[in-house]
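Only one protein chain is missing from this complex, and each of the others stays in its spot.
Naming follows writing order (A and B), and every chain is counted from residue 1.
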Amino acid sequence: MTKQSSLFKVDHEDFRDENPFMEIFRMYLKNYSAVLGLLVLLLIVFISLIGPFIYSVDPFEMVWLPFTHPGEQGFILGTDYLGRDLLAQIIHGGKVTLAVGCSAALLSVVIGITIGSLSGFYSGWIEELLMRITEFFQVLPTLLFSMVIVALFGASLPVITFAIGIVSWTAVARITRAEFLRIRELEYVTASRSVGARDIYLIMRVILPNALPPIVVQATLMVGSAILFEAGLSFLGLSDPNVMSWGAIMGNNRQYILQEGFVLMYPGMAIFMTVLAISLVGDGLNDSLNPKLRKR
Amino acid sequence: MPDPILSIKNLTVVFKTRSGDVPVIDDVSFSIAPREILGIVGESGCGKTMTSLAIMRLMPEQGKITSGSIRLSGEDLVVASEARMCGLRGNEISMVFQEPMTALNPVFSVGEQIAEVLKTHQGLSNSEAREHAIELLESVKIPLPSQRANDYPHQLSGGMRQRVMIAIALACKPKVLIADEPTTALDVTVQAHIFELLHELRDQTGTSIILITHDMASVAEMAERVMVMYAGRKVEEGPVEEILKNPLHPYTQGLIRCVPHLKETISPERKDLHEIPGIVPPISHFGRNECLFAPRCCFVEDRCLNQRPLDSKRAAKHLTACWQENTNFEKVFA
Partner (left out) sequence: MQFISLTLKRVGFGVVLLLIVLILNFFLMHLAPGDIADTIAIDAGGADEEMMDAIRKDYGLDLPIWEQLLKYLAKVAVLDLGYSFYYNISVTDLILERLPATLLLVISAQLLAITVGVVLGVIAARNPQGITSHFVTVLALVGYSAPVFWTGIMLIILFSSILPIFPIGGLMDVSIEREGFAKMLDILHHLVLPSITLASIFVALYSRLARASMLDVLGSDYVRTAKAKGLSEFLVVYKHALRNALLPVVTMAGMVFSGVISGAVLVETVFSWPGLGTLAVQAILARDTPTILGILFFSSFVVVVANLLTDMLYRIIDPRIRTSND
């Protein structure tokens, strides 16, 4: 960089030579709680993926008496109402919870971006129609609707994922639309338009990349809320009976709150820690992706 | 000159910033007599608004008065309790702000907002306050005052809102009214009406007015005396006619040159407007022991960069802070 240009770009001087991802990453690392959240999240993912191979107790097998207390008989977290190893259940449950959470979030982000960008890019009847659809999904009591879908079409993982994704996209759509409304008026969009860029090009290559930061943050948070959603459905008994998930462990042992609270405490704690970690990551991303904060 | 109603002595206000404490108002003294209209002029960021907020003791949190006194009829406001300040604000000393569009609370009717100040300071009942509020709306020349009293701010034009602000400010017949760029956000025609109104109200109530503005033309129209501020310091002070005729500080000269019609004597044909080169120094430079205008000044000499010029008296009631002994207009732009 020549001396002269650095004179004029004082504001960005520090970051000029860096790749933007490094810059964001560096900002992110300055935020301790976000780093902590990321580490906890990585640990949880690691345990969920590798754990079943290391701790190979079958989560469905009755290994001892029901409600063995944590630490007794070598069961670190004790056993559930059927005498199944709670630690094995939590380790195995993580995989399902995370997988459903991520894929449902992905689905809702895809729907949300599609609807949000179209309703933000076009005006007239397309916008009107898509806005009404969005409002409709905001009015629909989400959990009840998902329950209905799962009840009618069967409690399998794909149905559950669909049932969560289909009701969770409104926030993404709202944010995407707001960004599109803002960006579509900016000069570089007008410039692209004036040289004859097609709509699809404008949406995908010109506006969307610039709209991404808040969408990325929202998408991260969506994973957390999808996990909560899945846990809620499973807790109500609407889970795939063939797989173990954190919510299902709690749902299975629901009747025994007063007698044996620990069986309900640990899986709930796992959900809580996971979602908390994701929230911290989301907040951290929000700070490091927000250019206003970055300048300070 | 009669005893001043408000006298500010060696006022220094320090802002906490990341690069340390910075004096945004640096050892400023001035005073205002009863019924007088004083203009404070300068570019944005020169400390005009901060001076008025300091007088009201409404500075932002990071600002602090570190020395000096602000005496209102002899009482030092710098050391007054917060409760005492509440009793004075809007009552003895009040303020009209720059942005009439946002300075009124959108969720209360304008009548309520005027009545509130009467209830607070004069203990009027609801109905008395309302009645009086309508009279005040009438006195600021708002048509159909009893109907307008029920209107909400968004239903009024900018000029009308500013009249409401003036009604609020003058409701308790304060000793001093600070008008901070009261017409900047308004149309030029509306500006003239507001000035006329302020003049009239001053004549009726005897309130002293401090008019803060960046525009020498407004000062020429409104004020009797003027104080020019630059980078938190007073650079020149004197009667309006004197300053306009014989500005001593290069900054004042520049401000006057910015206004087209004030100096028709320069040349009968249309001349290019002159601007002052450069910009106000960054806040981190404030408080340095040098003339802060030096980088923009065409008379700059070594002394200006090494020592802060202090007020020196050049004529009766005419002070300036410049090392140049006899700068004057012809020399600057010859």
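Please note the rule applied: a residue touches a chain if its C-beta (ideal position, glycine included) is under 8 Å from a C-beta of that chain, and two chains touch if they have at least 3 such contacts.
This structure is a prediction, so every number in the text was calculated from the model and none was measured.
In the complete assembly, the contact with the undisplayed chain comes from B:Ile168, out of B:Ala133, B:Ile168, B:Leu248 or B:Ala294. Checked against the full complex, the candidates A:Asn31, A:Ser48 or A:Thr142 give a single residue touching the omitted chain, namely A:Thr142. Residue-wise, the contact with the chain that is not shown comes from B:Asn91, picked out of B:Thr12, B:Thr51, B:Asn91 or B:Ser208. Where subunit B meets the missing chain, the touching residues are 56, 58, 82, 85-91, 94-95, 97, 99, 102-109, 116-117, 120-121, 152, 154-155, 165, 168-169.
Touching the omitted chain from subunit A are residues 135-136, 138-145, 147-149, 151-153, 224, 228, 231-232, 235-238, 247, 250, 254, 257-258, 261, 264-265, 268-269, 271-272, 275-276, 278-280, 283.
Here is the rule we use: only the chains that are shown with their structure count from here on.
Between subunit A and subunit B the centroid-to-centroid distance comes to 54 Å (mean Cα coordinates, whole Å).
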